[in-house]
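Below is a structure I'd like to ask you about.
This part shows chain A:
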Amino acid sequence: MGRLLEVQALDKHFGGLHATREVSFALEEGEIVGLIGPNGAGKTTLVNLITGVVRADGGSVVFRGRDVTAQRPWQAARSGLARTFQIVQPFPQMTVLENVCAGALFAGHAASLAQAERDAMDHLEFVGLAHEARRPATALTLPSRKRLELAKSLAMRPRLLLLDEVNAGLNTAEIDQALALMRAIAARGVTILLIEHLMKVVMSLSQRILVLHQGELIAQGEPQAVIRDARVVEAYLGSKFAARQAAHGVAATPAADTTTEVHR
Partner candidate 1 sequence: MSLYAQIVVNGLMLGALYACIAVGFSLVWGVLNVINMLHGSFIVLGGYLAYFAWLHWQVSPFVMLLAVSVGLFLLGFLLQYGLVNRVVSQPVLTTLTLTFGLDMILYNLMNVWFDATPRRISLDLGRLDLNGVIVPNDRLLAMLLALAMTGVLYLVLRSSRIGRAIVAVRMDRDAATLMGIRVGRVYAITFGIGALMAGACGVLMSVVFPITTNITGLLLGKAFVICVIGGLGTVPGALVGGLALGLIESVAGNFLGAQSAILVGSLLMLVLLMTRPTGLIGKRGYQ
Partner candidate 2 sequence: MNANRFRFPARGAHLLFAGGVLLLAAMPFLADNYFVRLATFVCMYGALALSWNFIGGYAGYPSFSTAAFVGLGSYVGGLLQNAGVPMVLAWLGATVFVSLFAALLGGAILRMKGHYFAIGSITLVEVLRMVASLWVDVTGGGDGLNIRILDGGPDFAGRVFLYAMLAVMLCAWATTLAVERSRLGFGLRCISQNEEAADMVGIDTNRYKTAAYTLSAVYCGTVGAIYASWVSYIAPTDAFGILLTLKVPVMAMLGGLGTVYGPLVGATAFVLMEETIWARFLDYHQAILGVVIVLLIFFLPGGLLKIDYRRGLARIRSAAWARAGRATATEVR
């Protein structure tokens, strides 16, 4: 198991806003790592920096041993880095199948259009959308669109999959289905970085958790340890609450309550 992704002192300013403050972390192959943090912590910015959507002001990103700090999004895609979006962006005038084909044909390095179509059908079956293949992508419901996005990303044959809030807007049953799907993806050998607000998902899936707050990586480690970390509690619930907890010597968040959604 090698180091798939190594991020060193990644830094980004947007005008006066210090969006990413010298963030450093690494991902090993085969891991499922969660990335959590309050709204505005800079999680999506971090993903944008890694995939080349936004150019870093400082620091480096090394993926599969190559420095990719200055790469463009399409280069990231072609080298095995796929991501999903919070707001799903399909190709509006194409069918579901054609959308997934796009992923297979370009980043997925399919040999031909025909091959891409075959790969695309496989991935649609994997996510359970095969029956919708010929429908226009815009006709899908929200959960189906999320699955389409997932299928498209998988068609890109990623080594590392960055899932940005895949579960936003889904109900409990749909979330359970999504969870199963994500486990199946990980079982195929894809490394996953999961940005999530739903603690249920993060806690049950992740082997490790990274916590981002105001652009800074304030904690990383085993899920149970991280959610008890004082700094994490302070970031989410405020310093007064953290101080009170520390004074009472009580655990920061009840670990048994796996359906708690972290309030924004």
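Inclusion criterion for the candidates: all candidates are chains of the complex that A comes from, given by their letters.
Worth pointing out:
Going forward, contacts are C-beta pairs under 8 Å (C-beta built on N, C-alpha and C of every residue); 3 or more make two chains touch, one makes a residue touch a chain; residues count from 1.
On a predicted model such as this, the values are computed, not experimentally measured, just so you know.
Candidates 1 or 2 all belong to this complex, yet only 2 touches chain A.
Contact residues on chain A toward candidate 2 in their complex (touch as defined above): 51, 72-75, 77-78, 83, 89-95, 101-103, 105-108, 113, 134-136, 152, 156.
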